[in-house]
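Here the complex is missing a single protein chain, while all its other protein chains stay put.
By letter and in written order, the chains are A and B; residue numbering begins at 1 in each of them.
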């Protein structure tokens, strides 16, 4: 049995033992799914967005997830307030630039958050990462995925400018940070047909960052578990509807053997 | 094998091939389901509501869906802005008058949208269509369904006044427009027990309108596919919980044979 260089299983066990609180300011479309994914993995999700309670709510969290999927002005204010509280407490911040590149409002909001919120990990698909970086990447809505040399160059550039680890999802997932690049080959072709699995990857990255201090490792562990759970679910699913349910079950049922036998990583 | 007068299968293939972007401003309750239904069918859902990005977001869409299920002032502004952008680009607009008749706020908002947004297709249940038309239809919340001569008269009246095709869901679905009336007899009695399947019908109508220029045909194709997927799902489901998942799977797995053998339409 190969040794997992990411220590993924140890991290899963730590999440199950500690049940870290992950505070999410995320989009309406995926709130339920990402809360369920966090619960199934063993973490404690909190969803709140009121400016009035941001500092206190972040005060009980071990990680903060910010997702710009369904933006509005009030929510952006709360994202910045939550990030300030998270940075004061030195807990990790995960930023998902959903749909960056689709509108200047999104791209502008992400860049402001990169500067102001100083996220630990930026997690998106290739076109979102490129749009965030400033390349003139074309994006087709929020579900476009196309890992490429351009996206990796954008990730390295974002890492240098903002100090963030960058996690790029796609057929192969790339984690770029601290001079390292990790490639993960897990996952299943039906996963992009379920809405919000990218957002779920971001939420789970929050849970792993809560127990794994190295952000590159935490981001890689999350993408490995996403991919493994997707493969386990695809063996039982007849379509994206049942895939989503079996995916949640797989997060709950995943064993050391599942991780060891399935993980395909180049670290 | 009877020939499908709606050319439904060709439209499904066109959606799968083109993956048209359907931009939805819809209610909180159903966002996840309708995004998943669009993805399973083969379309590309986008959900956004910020006034600041409406014009740009509609700029990458092939159809616009407006659903008033959970209204508020800011969202109504965005609905009008999105409709203006859609009309400027001549892409179809589908309006779902959820709960029209239940409160004067809803009925008034729908009528303003009918006038200002000039929707291509109005899709609702019988009581919503009657309330939109101005008949003193009683509505019991948002799940009332009762197709009738009154609803058909309302549909004809709305078509004459606003030029919109009207799609009325119920045990029999009626599509009324351009002097034609199409009746669709597909579907299953358990479908009204799943929240938001009406909203899903509206979303799928957006996908079909993106590939089928004739709005009467597009609306009918969508209702046929809804009904067929519902029948396929009901054969596997033990209740409305599992029905919803198998419904999504059925949209993903549907074949030419499924359509040809199951479709029951009077065109």
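In this text, contacts are C-beta pairs under 8 Å (C-beta built on N, C-alpha and C of every residue); 3 or more make two chains touch, one makes a residue touch a chain.
Not measured: the values here are computed from a predicted model.
Novice: Per the definition of touch given earlier, which of B:155, B:194 or B:217 contacts the omitted chain?
Specialist: B:194
Novice: Pick out the residues on chain B that sit against the missing chain.
Specialist: So the residues of chain B touching the missing chain come out as 27-30, 32-33, 69-73, 99, 102-106, 140-143, 192-196, 237-242, 244-245.
Novice: Considering the whole complex, not just the chains shown, which residues of chain A touch the missing one?
Specialist: Interface with the chain not displayed, on the chain A side: 19, 21, 28, 31-32, 35-36, 39-40, 44-50, 52-53, 56-57, 60, 74, 244-253.
Everything below uses one rule, namely that only the chains that are shown with their structure count from here on.
Novice: For the two copies chain A and chain B, what rotation in degrees overlays their C-alpha atoms? Round to the nearest 5.
Specialist: When the C-alpha atoms are superposed, chain A turns by 120 degrees onto chain B.
Novice: Using Cα averages as centroids, what's the distance between chain A and chain B in whole Å?
Specialist: 33
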